[in-house]
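One chain of protein is taken out of this complex; the other chains stay put.
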Amino acid sequence: MSTRTAEQAAAQSAARIGETRGERLRRILSSRVASVVAILIAALWTIPTAGLFISSLRPDDDIRTSGWWNFFADPGSVSLYNYNYVLYSDSQGGGLIINLINTVVITIPGVVVPVAFAALAAYALSWIKFRGRNVLYVGIFALQVVPLQMALIPLLSIFSSGLHIGGLTLIPAWDLEGVNTLIQVWIAHSIFGLPLAVFLLHNFMRELPSDVMEAARIDGASHSQIFRKVVLPLVTPAIASIAIFQFLWVWNDFLVGRTFAPGEATRPLTAVLGDMAGTWGFGWTRLPAAAFIAIIVPLVVFLLLQRFFVRGLLAGSVKG
Amino acid sequence: MSKTRRISCLAAAASVLALAAAACGAPEEEDNDRGAVPDDATDCANYEQYGDLEGETVTVLGSIRDAEADEMTEAWEYFQSCTGATVEYEGTGEFESDMAVRVDGGNAPDVALFPQPGLMSNFTDTLVPASEELTALTTEGWTEDWVNYGTIDGTLYASPHSSNAKSFIWYSPTFFADNGYEVPKTWDELITLSDTIAASGTTPWCAGFESGGATGWPGTDWIEDIVLREGTDLYDQWVSHEIPFNDPRIVAAIDKAGTVLQNEDYVYGGTDTISATAFQEAGFPIQTGDCAFMRQASFYGAMWPAGTNVAEDGDVFAFRFPETNEGDNTMLVGGEFVAAFSDSEATEAFRQFLASELYHNARLQTGPWSTARQGVDPANATTPINVFATEILTDPAVTVRFDGSDLMPGAVGASSFWTGIVQWVDGDKTSQQMADDIEASWP
Partner (left out) sequence: MNISAYLDRFGLLGLGLVAFAAVLLALYGLAELASRRDRNRAVAFVFLAPAVLFLLIGLVYPAIRTVVMSFYDSKTENFVGLDNYIWAVTDPDALQILVNTAMWIVIVPLVSTALGLVYAVLIDGRAGEKVYKALVFLPMGISFVGASIIWKFVYQYNGAGGEQIGLLNQIMVWLGGDPVNWLNAQPWNNLLLMVVLVWIEVGFATVVLSAALKGVPLEIVEAARIDGANPREIFWNVTVPSIRSAIIVVAVTVFIATLKLFDIVRAMTQGHHGTDVLAHNMVEQAFRLFERGRGATLAVLLFLLVVPVVIYQVRNMRRQEMETR
């Protein structure tokens, strides 16, 4: 049986079950009450973001002196000034366009590298038999809880002064400057993203049918061939979902970027957000526009790829 | 195509449109008090002493951001074009933790603009002491009080950068003129005038301590101003913890602040609104005649709504916090200190530049700013309040003391002192309880 038909069958039966359960639920809670509650929750969850979006379109004085809901009473005053300012101004409080590019440049390798390395590691942890495999896996799982903040200084000092044991230099100092410091951010994000990615991918790969693997082995395929030709195609949804997870994390990161890419020129978007309001906080009226620029890309990516995200997440973690 | 897909595509299209619409061109910059670099600071002959620094880079980290940072870097421009050096400035809202991480991680900036001299002492192992030339420039350029704040254990590490005058009380000159009031010179005169104003039906004082996560700091300045006027020795002992925080004289000073801040007849809106009123906007009722005074530093001049005439004969201005003892002449101050983590030639040149009269005169003219650098012409400042502040700050006869909460350990100066003053002004703690609790939190 091919996986595609299995999936379709599962989807069909899920829909059928859903409908009958829907009927049953409508008996538990009268349908109307359920509707009201559902709509209420959905509204409550959407209002804060909507408020931000509306605020970002209002002129400074309006933001300062009246609530965003007043926009509905007097919608005449729409202004893109704040967007224009935060993106293109030469001032310290603007010019986000370059930070936006930094974020993009940071995010792509920051997602690709850890996901690729995690896929390799997860395969070894699930399908290659060797001693100490479980201990290693549990160790990697436990590393999820190391607080990022405590890892900043040691890692930064490896980049800036190298790693030495006694007189022996294990890693020389990197001495990166300017734009090149972004490389440090790639590596830091790759490291911090690995434990969760390995954990989720391992859960997913373990669920693959072992007879498929056995058959491939009997046909004389090597581990690297099985990984490339059998496992990778099967775990694509999981990889997609983990990549989205990591994408959100890297894009939204605040600490790693500002620590490993110091300097006005290399900071990512989120790291600048908090500082945009100025020394005395007067520029806070620019924050809605700046924040909206920062969240629109992940939101769109998220909405478009939601399906993959959910599917991978389920297959990978629910059974674990 | 599912419904969700369609909605998300719409959202994507809308956002692209928004970005594209915004891309219609760089915005026009607002031009309020921005000035220009004066002629003598644009002449490369004045930068010859720094030598040829072509290709060298100096990285600078500070807590100054936005427009102020623009004005500051503008004053650095000719140092860069004349010497060939590149100065990369980075402003951060998380100065303390960014410094801690970078210094411990071996990635310190070449130059740091410390907003609190107390913070510097955590980095003495890595700081580069001032060279002979820089020491000479600093002692010639600043009074002894200032030089002391840049000195740790007898070694000068940092020269001052900007300075602001904190012992200011804001008032409305028009309101005073209309009612025939005169600027009070002593604490007693201030209280008498407050009573007069209160009797006339106006609440004399405005106050607001709210400042987000730093709520309370405007209140600590109040206490510092009063303690300082009880005696500079007492102030120094208090700040360095030679006497406990709950010393009876300090408790008495807190009580004295209470004669204003806890006086229902004095405070606009009632004393229970102080801790929740944003400091940035707390003084606005002065303009409408709803209150007469607010104690706040010289930088408050930048916070009045656009169009306010901040001048000695204008809508609002400030007078000096009155002295308690006859003959005293004190000023509570704040400001940045220029410390370095690199001894490169360019860093040394840049430090000397930042300590020079040339720079301070130029910086005064690129935007609202005040300085304690001797030899500058205060009239160069772009706003009347900064002229006034710079006149006081550069007057060698004035005894200056740095903001005490910035000198105390962080656990007190940036934590328990703030929360203590908020609880006190809310009426949840007496002066004694507040002082006892802060004393207990001293590390």
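Each chain gets a letter, A and B, in the order it is written, and its residues are counted from 1.
Heads up, the rule we're going with is that a residue touches a chain if its C-beta (ideal position, glycine included) is under 8 Å from a C-beta of that chain, and two chains touch if they have at least 3 such contacts.
A quick note: this is a predicted structure, and the numbers were derived from the prediction, not measured.
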Contact partners of the omitted chain among those displayed are A, B
On subunit B, where is the contact patch with the chain that was removed from view? 2-4, 7-8, 96-97, 100-101, 122, 210, 212-215, 269, 273, 275-278, 409-411, 414-415, 418-419, 422, 441, 443
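We take it that only the chains that are shown with their structure count from here on.
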In the complex, subunit B touches subunit A at residues 4-5, 7-9, 11-12, 15, 18-19, 21-27, 29, 57, 59, 61, 63-70, 73, 88-94, 98, 101-102, 104-107, 109, 212, 280, 299, 302-303
If you look only at subunit A, which of its residues touch subunit B in the complex? 80-81, 83-85, 87-94, 152-157, 159-161, 177, 258-259, 262-265, 267, 274-283, 293, 296, 299-300, 303-304, 306
